[in-house]
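Working notes for the structure below.
Certain chains of the assembly are absent from this excerpt, and the rest are unmoved.
Chain IDs A and B follow the sequence of writing; residue 1 opens each chain.
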Amino acid sequence: MKRTLGTCYYPEHWPSDIWAEDARRMAEAGLTWVRIGEFAWSRIEPTPDALTWDWLDQAIETLGQAGLKVVLGTPTATPPKWVLDKHPDMLAVDDQGRPRKFGSRRHYCFSHAGYLEECRRIVGLVAERYGQNPHVAAWQTDNEYGCHDTTLSYSDAARQGFRGWLREQFSAQGQNDGIAALNAAWGNVFWSMEYNDFDDIDLPNLTVTDPNPSHVLAFHRYTSDQVVAFNRAQVEIIRAHSQAPVTHNYMGRITDFDHFKVGADLDIASWDSYPLGFLEDRVGASVEQQRKFANQGHPDFQAFHHDLYRAVGRGRWWVMEQQPGPVNWAPYNPSPLPGMVRLWSWEAFAHGAEAVCYFRWRQAPFAQEQMHAGMLRPDSVDAPAIHEARQVADELKQAPEVQMVQASVALIFDYDADWAWSVQPQGVGLSYFGLIFDHYRALRRAGISVDILPAHCRDFSGYDLVLAPGMMHMPGDLKQALTGGNAQVLIGPRSAARDANMSIPVPLPPAFPGLDVTVSRVETLRPDQPVALTSGGAITGYLEELEGTADIITQTTTGSAVAMRAGPVTYMGGWGDDAALDVLISDLCTRAGLATMALPDGVRIRDTATERFWFNYNAEPIATEAGVLPAAGVLRVELT
Amino acid sequence: MKRTLGTCYYPEHWPSDIWAEDARRMAEAGLTWVRIGEFAWSRIEPTPDALTWDWLDQAIETLGQAGLKVVLGTPTATPPKWVLDKHPDMLAVDDQGRPRKFGSRRHYCFSHAGYLEECRRIVGLVAERYGQNPHVAAWQTDNEYGCHDTTLSYSDAARQGFRGWLREQFSAQGQNDGIAALNAAWGNVFWSMEYNDFDDIDLPNLTVTDPNPSHVLAFHRYTSDQVVAFNRAQVEIIRAHSQAPVTHNYMGRITDFDHFKVGADLDIASWDSYPLGFLEDRVGASVEQQRKFANQGHPDFQAFHHDLYRAVGRGRWWVMEQQPGPVNWAPYNPSPLPGMVRLWSWEAFAHGAEAVCYFRWRQAPFAQEQMHAGMLRPDSVDAPAIHEARQVADELKQAPEVQMVQASVALIFDYDADWAWSVQPQGVGLSYFGLIFDHYRALRRAGISVDILPAHCRDFSGYDLVLAPGMMHMPGDLKQALTGGNAQVLIGPRSAARDANMSIPVPLPPAFPGLDVTVSRVETLRPDQPVALTSGGAITGYLEELEGTADIITQTTTGSAVAMRAGPVTYMGGWGDDAALDVLISDLCTRAGLATMALPDGVRIRDTATERFWFNYNAEPIATEAGVLPAAGVLRVELT
């Protein structure tokens, strides 16, 4: 498929007399796409119902005339002040009970019916006006759902919504007595937490000590469903007026709502990739790695999200915002190493991105992001990013095709499991995302290209190896699907450890068909107490005690079973460190008939249908079997 | 006295058809006691005044028929939701002004009269029904007062109560003008904080900078009195219906209320001992010790509380909840080393416990404590703890008697002093509990068995050495009682440093009869600035400048007096590190005619009237004068 580039533009930030020159320069730089409009509500509707379309009409026309395709965003992430005046209780409430005020963005609660109605109205107006505009070639709903911790809200609206949602969930199960079903499913008899009515149920914040994990998990699920419904409402309205595809721009490592369920209503998934900002504020890398890759970004974090959003988009995905230079929001905001903007772009294409858009066209001299670099400086002079974008554009002209192919290895990512771990980490710092990313990194170190799969996947045909570590609730049909194929399967730690409502099932976990392994006890470990394995590496953080007749394939140096196997299913009863995961992945790949490599630190590959891409995230050249990779180097080698 | 074992059981968590088998297995394992009922309010009274006793009748009968003795808990730590609906302002309010919501436990304010009335009602109903039941052999009031920081509440009820309490306290002192007496006692002229009426007084939270320490200390005392009154109300009702002894299960290192004053209304003190959880979350040990004893618990922390609660119970005390495996609530939750459950049980008996009950019988698969181990797994299979419990039961059959005897060394523990230090630490991390525990550890290292005494003790006969470091307010009759006996006495740092209302007395501290020592200045030290002593070790954290004619017995390497002595009284003007405390304790014991040992790290002894118990908290065997102690080993040697 042909790959394209784009940028994010805010015509409302600039005098209209420079729009045409901006558009010309975008086209000249080789860009195809220009995203606009997603924060412009106050210009579209400055006061209640006073619509001012002329500027937007003109902006779209100007861009279109330059040959650019417009991605038009709905402006619902930034309702103007007068919307809040109409709906004073539309603000999300934080877990400390404080309404989150106007003055930045994302100041709304997903559960607020009045605000949802306002969104339907404005999206309808925008879609009606531009749904058939020939220059509007794609749509974006809202902006970065969940960013700034805006998914969970402890508002009155959320409380009412949660009660209704629970009533619906449990009334089905409990026939005439839904609340009894809920009490039983959650074990509310514990500590006399039993409710007599759904209206007794409060949100699980500010409790004296931990609330019931079933209660918290249900609130996560409820909240995720509100995001899905909020997004779906917009998509349905856009589709009623336009044939253009609809996307939403997700973020990195935001797991508060189910991206797959939101994605099911989209045509294309997209995400906003800030490698340097993320390395500082969310990757979770060691201090040494943070220092080493401070100007390059983590070698695996973007790749992981590329694979994730390829799955969310069912094959179609973009980078909607690509970091072009220093940003303004991380603890420290260094400059990218020369070449990295190009490398990041190619890493995205190698994973199947249809488009990479640089955020933003011109650095804004005002407001919150004035220190966020753009492709142009505030004085309109070319910034470094535009030079690298031009190089990518040139390279794309020569070789625009990148063909995706199903990978041999699949890794399940389950948002519900992430919530379950967050509700019950059992040890400081233990998270599902961390566990999955550790496995992903091990696969990348071994030179393996990976497909990420959603939790609802039941067809694993074509995969030689499927990994589902840490997936706390595994429905019976998933267990069947995993064991029914030809793939090697890795589960554990904590896989299938809970029933659908966050209780421990009996028989004890994992209760996997054909695998006589029982987790008889669980412990979590201090970071300074790794448990060494005979096969190399160690267990850190999370360790299970295993019983059963399956083969022991890994043990601690004191003789306890850590990994056990029967047929194609391997159960790993602990969180391996990098060395332990290297051994485990190597072993599984060998059994799956897959070749592995031992890539140098910072060097990564990605295979497409016809090519192998080499990436060097290091600040110095590295010799590889494909030749010497320059610092920040990209190499594209045909597969033979 | 004969020692017994028990467990904590929640019949309401399980189908009634397995109760009999559970009871049979408890008896088979050698257990005598089964505690039930303390969180069961929602099952006793599911809706207002709808009492359902049948299940509890049956549970008690089933347990009793198996030969078990029931400890029946009052359910007041977990009022059901409908109780809160009746009394919406019964919630405690945290120091940030937020009500602490329903959804876990201990969601009540001790000052709330309406809730106290509900408690009187439900306790009356329970006591009336089971007061003469032959299987109910003991009672427990509520559960873990103070756990989850639930003692201090900044509610309206507390504000009103505090004002009335102050009015009563000071009106006596001040004749017709109580508020003037309060202003004078607290020094409210400072910063124009003078009140014209008791109703002017607010609770001491959310002030711009530190509130008056006298104000805060008074609020601690008021709050402690509410806990005492709350507990007494229950005890009086139980006693009106039952002859069985009444206990309460205290926690580790909770000092927010005066355990001795609550204990004065009980027949038996008990506490909940979680060695691994406590080591991670409250002992305050060094990182090295936390790592070394991660699977064993701190060698002295349980022993300290055993001695403390022996004093609180005036000789009669239990471990009501003994950790049986990993728990769910500490930062990290490792498994105990094999043998530790047995060792912990014997350490308790060696300190005089009448009973040790394991928490809990079967691990709950649901709700907040689903990852808290039990004697059985959730699938009813024996967990490791039951094997060690059986071993203890067998050993108890062979040698059930453990005879307590008054120790030679006494250590005063004063809850009021802990509050005073917390109000005015003067240096980060300095606490009374920490100071006392450092002295206790030094005594344990020296092989000394210790009696802990309450602040109100005035009879020290029989002791050769009495320690009262850090006791900030020492009434005159206590000073007299300490100097009037034959014992060596250690005071300081900070002993007698404040008057009854938290002001510095003149003459300056300690103003001890017969001891010409004056604390002329106080400084606190950075942790990286220990002050070395000529006799070994160093002062850390807290250092006083001393004047006077008493003998200087310890000096800094720069020549300042640190410890001084006249006759039997030694004043220590600083907080010694372990090495300094070893020297000090050794010197004091020598003067008291007591032999000391230098026990290896992790090895501890405890002497009863007839035996010496040896305990090895290490993960490897250790050679001692009593022979080689296996890892987690216990040795019982007759004293000759």
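Heads up, the rule we're going with is that a contact is a pair of C-beta atoms (placed from the backbone, for glycine too) under 8 Å apart; a residue touches a chain by one contact, two chains touch by 3 or more.
Keep in mind that this is a model prediction, so the values were computed, not measured.
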Overall number of sequence copies in the complex as this file defines it, 2 displayed: 3
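In this text, only the chains that are shown with their structure count from here on.
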Mean-CA-position distance for chain B and chain A (Å): 47
Interface residues, chain A side, partner chain B - complex: 96-97, 186-196, 200, 202, 204-215, 424, 426-428, 502-508, 520-526, 528-529, 545
Residues of chain B defined as touching chain A within the complex: 10, 12-13, 39-43, 46-47, 75, 78-82, 85, 92, 96, 98-107, 147-148, 150, 280, 287, 290-291, 294, 325-326, 328-329, 331-335, 363-371, 373, 377-379, 381, 383-384
